[in-house]
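Taking it in order: structure first as structure tokens, then the write-up.
After this line comes chain A, so read on.
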Amino acid sequence: MAEIVTMLALSPTMEEGRLVAWSKEVGDAVEEGEIIAEVETDKANMDMESFFEGTLLKLLVEPGSDVKVGDPIAIIGEEGEDISGLLDGGGQAAEPEEADADEADEATQEPDEADEADEAKEADPAPDRDGDRIFSSPVARKMASEHGIALAAIEGSGPRGRVVKRDVEAAIEAAEQEAAKPSTPKKKAAALEPTSSEPADGGEQVSLSPMRKAIARRMTESWTTAPHFTLTTEIDMGEVMALRKSMNNKLAAAEAGLKLSVNDFILKACALALREVPAMNVAWGGDHVVQYDEVHIGVAVAIDGGLITPVVRHADKLTLGQISSTVRDLAGRARDKRLKPDEYTGSTFSVSNLGMFGVTQFQAVLNPPEAGILAVGAVVQKPVVQDGAIVVGTRMEVTLSCDHRSSDGAVGATLLQAIKRLLENPVLLTV
Partner candidate 1 sequence: MSDTLNTTDLTNEQLVEAYRRMLLIRRVEENAGRAYQMQKFSGFCHLYIGQEAVAVATSTAMRDDDYMMTAYREHGQAMSRGVSADSVMAELLGRKTGSTGGRGGSMHIFDKERNFLGGWGIVGGQIPLATGVAWAIKYREEPKVIVVFFGEGSLHQGVFHESLNLASLWDLPIVYLCENNKYAMGTEMSRISAVSDLRKKAVSYDMEAAQIDGQDFFAAYNGIKEAIDRARNESRPTFLDVRTYRFRGHSMSDPATYRTKDELTEEQERDPLGFLYNALVELGAATEEELEGYDKECKKEAKAALKKAEDAPFPDDDSVLDYIYVNP
Partner candidate 2 sequence: MPEILFREALNQAMVEEMERDPDVFLMGEEVAEYNGAYKVSKGMLEKFGPKRVVDTPIVEAGFTGLGIGAAMMGLRPIVEMMTFNFAILVLDQMINHAAKMYYMTNGQYSCPMVLRGAGGAPGWLGAQHSQSLEAQYAHIPGLKVMMPSTPHDAKGMLKAAIRDDDPVVFIESELMYGWKGEVPSEEYVIPIGEGDIKRQGTDLTLISWSRMIHTCLEAADALAEQGYNVEVVDPRTLRPLDEELLFASVRKTNRVVLVEEGWPFASVGSGIINRVQRECFDWLDAPIEHVASLDTPMPYAPNLEKQVLPDVERVVAACKRAMYVD
């Protein structure tokens, strides 16, 4: 019995997808679970699996076509089977496989939003086009608008994450406190105002990609709702650089196909430090704090048109080599926009490294709802005082941004101390 393959919802918010390419041709045998097509969703390019086993009898859409979720795209059946009935009355036979679509939906939901999304789904079966609908109460909208605050910048505390009056009041208060600071009063207010849509001198408006929108929303939300504080320290990287060189030489000689980066050491150090200081391995939950049991490190990766933060899961339990190959794989697929949703969600702490650009020090914006993100500068040779003499030192500055709602200065400093200690004694990262 031939089956109609329909477009699946490959992201929680996908309404239609672009069929980028077929992975199979008519006549090919298809196993259940085998990839049959590549589909571009609103989030990423995804592989689409077949739920059926048999022979690919017909392709119903051309590569490059946009197909609504649930619409037929192909027919799989037994070789030589008559499928004219399916093609004629496609409507009846092509009932969207709702249960399957739901499963796919759930499987791709971001873990920390799964509950809310479930609720939202009950109330509003049609997900919003680009997934950035903000639930808010009418008076919250009114107040936010009157105070020039973007709703996207406010974390909702009501049902389904609804932004309610008290959330806006808190945001107004925060904005007022910020404005009261002598250094940046104007700048802050201006940041909250929508900017003029007119290009300054004859430039052109570039419409926002879904990724750009998501970054804008999440970063605005983070910057305006999470009270950031930053702690900077300088780390002696001499031993790491020496150990790395030695290890890489040996790995090359052994043709292990592995080359460790400085960042791999930093990730490992952060992961172990978070084990030591679990108070920084937390997330702000509105009226509670989430204490994570596991350490998953998000690694900011610059990609075309923005950035994404793939996650190195259980980084504390991985060897430097495992971390290295994991990051390499994730970063590579991130650049190809081929990450699966569960590969870029669920981190408990993040690391952003701009050292390769020669940046020596910067401050990163928190990746909500995480309590911390480490901004890593370049490793540089610089004069340092050692035993009363000026010598050439190998140094790196790191800056930890913390969410003051869920952590405090001393806690952040303790984490920074642990990272510093681990990196200055890198043998600890190898055992």
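In picking the candidates, the idea was that all candidates are chains of the complex that A comes from, given by their letters.
Just so we're on the same page, a contact is a pair of C-beta atoms (placed from the backbone, for glycine too) under 8 Å apart; a residue touches a chain by one contact, two chains touch by 3 or more; residues count from 1.
As the structure is a computational prediction, the values presented were derived from the model and not from experiment.
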Touching candidate for chain A, same complex, options 1 or 2: 2
List of chain A residues in touch with candidate 2 within their complex: 137-142, 157-159, 164-166
